[in-house]
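One chain of protein is taken out of this complex; the other chains stay put.
Going in written order, the chains are labelled A, B and C, and every chain counts its residues from 1.
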């Protein structure tokens, strides 16, 4: 089974997720500037979630470069990742509409945690079917960034109930961490002469 | 007529179906955990439907591998399948919002039945235009899995009115049955040296 | 400019149009069969519109086979077609929710008329930039089907106010007419040895 259609399907789902999130920004009836104010937290949540989905799309793109053949476990690990990412618009909308209240902020962290975990499982599935000498296995190494993100999400969930602002800070911090270009896969691909 | 654009269009429709289903998970106004409780059955229905659409995407992908040329009957059989799958979000939302009540559960089974029947028709259309010696004809053989699923859906529809939990169990069971990788097409493709 | 991306964009828009139409089928709150009854006309309108969008996708696919290079006029004629098709979900929803009342039925006919006209313009743009000896010019000939559909839509619009059922019958009739495979382009492509 080729990977082109898996990429195309994932692209489609990610493009739709990133775009329907904007539907949470409900058009206000009044035409005054003040009518936009209740939307500010929804907008902030949208911005954060847009960046997260964009990061996932970017990382997914690189990950797929290392895939030679798509096994059933890779296919379902990919679907599992898309499932958790499909919940981001819901969690993002709930967090935004409730002005970053404790419970929605914790749920947002939980969805990010599960998406991160699903991404880790997808990496495992790719490595298992391509062998320890394959590009991906060398590229991710200890995968400090991946595992570190999971630990930070785990930290943010209880913090949402005690110091909500710190949970938000962690979500922003992890996003910024991933925005710094990750060249591990590119370097390994170049080494292997691809 | 090439099959690439048929695949691309089907991928697009399936990607949108799987993603707009999540819009049934309406963002609650309250920020408490209890506000999520009424959404639990909607979430369960979403999870089940996500798995079904993912299975159809996966099977459709394999099916298209066996297609050499797209005839008008294949094209319209494919559209017919997409039509019934496009009703899954509606049936899923109705079932979830009504806590798996009898009538919505039966309708869900009816939509799955019609989608399964449409898939069977699509297989017929492919075999008819490619001949009984083609890959697909050999691969599906008696098609116990396909026909068995239809029988199980037919069983589930009346059961929804008498033992609703058994109808749900059948939907889950059929999904699990299909999750077990189906290697028939791959094996035949390898035999034919593709 | 290549035609691949124009096809991909058109496929994306058509796939989304065909799928968001189903959102007009609003999930009812009650779980009884009777709760589905008010949805029957909406469902009928959805079915008709699904078939129309599928026909347009199919014809568009064939039309693009005859395109060698995409000029600015082809690109904008294509966008013009997509614009009118994007109004089908609105017209379809209005017609369905108002049980095929006169005015919504007439508007539906108007949108079909404009989409048909836009398709005719797109054909003109392709022929103009490829010359009268090109595949498409020979294939469509007098284009009785295309022009006949426009005449029938023009007939249906006033009929919607006097004999509404005849307007509906015309919409169904034209769809059935187009469902009969149109081999003109295929025949010309084969003649030219493509």
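Heads up, the rule we're going with is that a residue touches a chain if its C-beta (ideal position, glycine included) is under 8 Å from a C-beta of that chain, and two chains touch if they have at least 3 such contacts.
Here the structure is a predicted model, which is why all the values come from computation and not from measurement.
Student: Among the options A:15, A:72 or A:137, which residue touches the chain absent from this view?
Tutor: Result: among the candidates, A:15 touches the missing chain.
Student: Sort through C:44, C:79, C:137 or C:179 and give me the one touching the missing partner chain.
Tutor: Of these options, the touching residue for the absent chain is C:79.
Student: Provide the residue numbers of chain C that touch the chain removed from this figure.
Tutor: The missing chain touches chain C at positions 1, 5, 8-9, 12-13, 16-17, 20, 23-24, 72, 75-76, 79, 82-83, 86-87, 89-90, 93-94, 97-98, 101-104, 107.
Student: Could I get the residues of chain A that touch the absent chain, sorted low to high?
Tutor: Interface residues of chain A facing the absent chain: 7-8, 11-12, 14-16, 18-20, 22-23, 25, 27-33, 36, 47, 50, 54, 57-58, 61-62, 65, 179, 181, 186.
Definition applied: only the chains that are shown with their structure count from here on.
Student: Answer with same or different: of all residue numbers used at the interface between chain A and chain B, are over half used by both copies?
Tutor: different
Student: Quick one: how far do you have to rotate chain B to sit on chain C, C-alpha fit, nearest 5 degrees?
Tutor: It works out to 90 degrees.
Student: Roughly how far is chain A from chain C, going centre to centre by Cα mean, in whole Å?
Tutor: Computed value for the inter-centroid distance: 38 Å.
Student: Cα centroid separation between chain A and chain B, in whole Å?
Tutor: About 27 Å separates the centre of chain A from that of chain B.
Student: For chain A, jot down the residues that touch at least 2 other chains.
Tutor: none
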